[in-house]
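My questions all concern the structure below.
A single protein chain has been removed from this complex, and every other one stays in its place.
== chain A ==
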Amino acid sequence: MASEDEVSLLVIVVDVNPIWWGQQAQREPEFNLSKCLDAVMVMANSHLVMTRTNKLAIIASHCQESHFLYPNKHWKAGDVAGDEVSSGSGDGKYELLSVANDLVAEEIRNLMARTQVKGHQTDTLLAGSLAKALCYIHRVSKELEAGQDMKSRILVSSWFPFSSAVYFCIIFVQMSMGIFGLIIYYILQVVKAAEDCALQYMNFMNVIFAAQKQNILIDACVLDSDSGLLQQACDITGGLYLKIPQKTALAQYLLWVFLPDADQRSQLVLPPSVHVDYRAACFCHRNLIEIGYVCSVCLSIFCNFSPICTTCETAFKIPLPQMMKPKKKKLKTAN
């Protein structure tokens, strides 16, 4: 039972890359972005209802921007009364929930409406969304009253389709005195394209380490195919990584696995952690290797020995096997 002093902030990063979701809608019409958003909302509502002091933020991760779906900059919690009489009213729902849902729906509509198609920007800006989430968590933690604890998680849900990736990130942020958890459901598309891969990879790793430093959990919910980077993120920060076999039951998976916070998870029986592949990739072929050669000057990794390091152009001597002088055997005097 959380006391008044414990604040739990959940930041959900939703990847709404229109290209990917559009393609998904054409492939599997029964699970589209709307359904996904519904599941997210269920998760968000559940989180808000668990404890009065729970907080929520939802970030939409688009290929052109990262946008806060909730809370809105112009919306204050006290503005509820009177204005919003539209949807959700009449069913006696907790007002905060109805307002939140409406807000999210409106924001996502606006976001999609202002989407402009640009051919070269097809990847979701996940690292940026995560960074924004971290900053938001940090800001909210500073606004806490004295004596309040905050734990945070980021929930990233995304799938990593080989053709198009829609990244659905749910970030649960439970705020506690400087402890933030980011659960990121996000399958890296960075594996795909070359250039933005590179940039996103570095940023992504930085975000992971920043989250680790801040004790923020990153949980990952993979919808389609496994992502090594997300596995690493979860492993490093202490979150959960899960690949969902059934996309239509997304809400169930979210509620079962990712709704409890870090303290409660130790009491529950949850899917075990996967073995993470931490092998490095060689710089020449980008193969994952276990044993390789490292240049002592620039620390670049190679799978084969080469006399000159191609990155920093340092020359190395080839190690020769040691020549052993054959020992002279004493001639035994024959009897």
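Note that contacts are C-beta pairs under 8 Å (C-beta built on N, C-alpha and C of every residue); 3 or more make two chains touch, one makes a residue touch a chain; residues count from 1.
Just so it is clear, contacts and distances are computed from a predicted model.
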There's a gap in the complex where one chain should be. From "Collectrin-like domain-containing protein", "General transcription factor IIH subunit 1", "SEC24 homolog A, COPII coat complex component" or "Integrator complex subunit 11", what does UniProt name that chain? "General transcription factor IIH subunit 1"
Of A:144, A:259 or A:281, the residue touching the omitted chain is A:281
Out of A:18, A:71, A:128 or A:260, the sole contact with the unshown chain comes from A:18
Of the candidates A:32, A:53, A:72 or A:148, the residue in contact with the absent chain is A:32
Which parts of chain A are in contact with the chain that was left out? 18-23, 25-26, 32-35, 37-39, 41-42, 45, 87, 101, 104-105, 108-109, 112-113, 115, 117, 119, 122, 162-164, 188, 190-194, 197-199, 201-202, 204-205, 228-229, 242, 245-246, 248-253, 256-257, 269-272, 274, 278-281, 283, 285-288, 297-298, 300, 310-313
